[in-house]
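Only a single protein chain was left out; the remaining protein chains are all shown in position.
Chains: A, B and C, in written order; residue numbering restarts at 1 for each.
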Amino acid sequence: MIIGVIGGASADSRARAQAFEVGKRIAENGAILVCGGLGGVMEAACKGASAAGGATVGILPGSDTAAANAYVAFPVATGMGIARNAIIVRTADVLIAVDGSYGTLSEIAIALNLKKTVVQLGSWRLPEAGKVDADLYVTARDPADAVQKAIAAAQRPR
Amino acid sequence: MIIGVIGGASADSRARAQAFEVGKRIAENGAILVCGGLGGVMEAACKGASAAGGATVGILPGSDTAAANAYVAFPVATGMGIARNAIIVRTADVLIAVDGSYGTLSEIAIALNLKKTVVQLGSWRLPEAGKVDADLYVTARDPADAVQKAIAAAQRPR
Amino acid sequence: MIIGVIGGASADSRARAQAFEVGKRIAENGAILVCGGLGGVMEAACKGASAAGGATVGILPGSDTAAANAYVAFPVATGMGIARNAIIVRTADVLIAVDGSYGTLSEIAIALNLKKTVVQLGSWRLPEAGKVDADLYVTARDPADAVQKAIAAAQRPR
Partner (left out) sequence: MIIGVIGGASADSRARAQAFEVGKRIAENGAILVCGGLGGVMEAACKGASAAGGATVGILPGSDTAAANAYVAFPVATGMGIARNAIIVRTADVLIAVDGSYGTLSEIAIALNLKKTVVQLGSWRLPEAGKVDADLYVTARDPADAVQKAIAAAQRPR
């Protein structure tokens, strides 16, 4: 199972702590973590997964794998900028959004377009913004709940 | 000037009428229209621009230019699926969102990430969903207002 | 009909003169010219097409349409770097290679992979490098011959 973690490159300490815990639990459940490979939420999630001995894949916007954060085991250099967000979504079976700004919103929207579940933790309140499929955009209480809901969604037949 | 028109491939008659009018006014103002090249809002906007003698560019998700709607003068076949949304946004100086679902939301989010103005007409209510820059995400009353606001934004120095 | 012109961003005066003539004849035959939008062979071909009143589409590697050469009527900003070469090939019905280096070679190879004809004029001598389909990789004597062969190939049913 591959779980995507999406969220901002700049994040406050609360969001980073949540992302660390999300990453840790992804690894403890034996899933691969895929993310955008940069800082903030992405780095904290990779750090958590690494701490639990898990594998981390970072799909980078730039052309150089050296730009990956220190906890990405397998960097992928796309050279495509923000268009790489679609690759993160396609690679993940399910996604967890922690905090995040416009880039995260684009990933959420692409996931919903591709009918992949997004579990959100302190991220965009999309139901208030228009018609959103409640089965696909799910709110979590805390990191443990987020990972549990993500795994359940990924195991559901599509 | 290049103005992007984004919106759903399936759209009701009201959204299509608005998109036609938006496309027509883009052409009347001498701007190039860029869109995703398919049906619904995209087709109606291209039809409006064509009717007014304007040029239309369609950035298609698939590999075959024959998939473009009949009013696309210059089709571009990306073969990248939804990742082509980033190319529409990068090519446009400013964007007008008419109606639309998740794909449109991804284009709005990418535009805001790249600090390009989006003028919306019956599309996503983003301020209700989280922190959105009010200078970049602007609501229009009608098609005339949308095109006027888009042109004003594109002419503003960045 | 859409004809791709591929070749280096730096080109000597002979290659530029050939590219100008190729572009001019593409326009005179009522076809759209698509290219990479930058200098050298691309600029000369666009200049030739423009001089004959033809339409030119430039699929740029960067994020800013302002990087297009002065003879590109319809710039497309991909932000994908060299990966945009696949978009040029997909958009063109047939391609003409004038001179060119590694970037041009990548476009030729992608075209052959997608079973599109490439007419070459002073470009790579691929039959000497390995097994190449002689129906797909055609050598032209001069610009007039190149455009004639390209049009014939594009009109052939696939």
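Heads up, the rule we're going with is that contacts are C-beta pairs under 8 Å (C-beta built on N, C-alpha and C of every residue); 3 or more make two chains touch, one makes a residue touch a chain.
On a predicted model such as this, the values are computed, not experimentally measured, just so you know.
Asker: Looking at the full complex, which residue from A:I3, A:I59 or A:I82 touches the chain that isn't shown here?
Answerer: Reading the full complex, the residue touching the unseen chain is A:I59.
Asker: What residue numbers in subunit A mark contact with the hidden partner chain?
Answerer: 2, 32, 34, 55, 57, 59, 63-65, 73-80, 86-87, 90-91, 93, 114
Asker: Would you write out the residues of subunit B that touch the absent chain, in ascending order?
Answerer: 63, 79-83
Asker: Pick out the residues on subunit C that sit against the missing chain.
Answerer: Residues of subunit C in touch with the missing chain: 80-83, 85-87, 101-103, 105-106, 108-110, 112-114, 123-126, 128-131.
Everything below uses one rule, namely that only the chains that are shown with their structure count from here on.
Asker: Please identify the chain lying most centrally, where each chain is represented by the average of its Cα atoms.
Answerer: Of all chains shown, the one whose C-alpha centre lies nearest the global C-alpha mean is B.
Asker: Nearest whole angstrom, what separates the Cα centre of subunit A from the Cα centre of subunit C?
Answerer: Distance between chain centres, rounded to whole Å: 40 Å.
Asker: Mind pulling the residue numbers of subunit B that touch at least two other chains?
Answerer: Counting only residues that touch two or more other chains, subunit B contributes 80, 86-87, 114.
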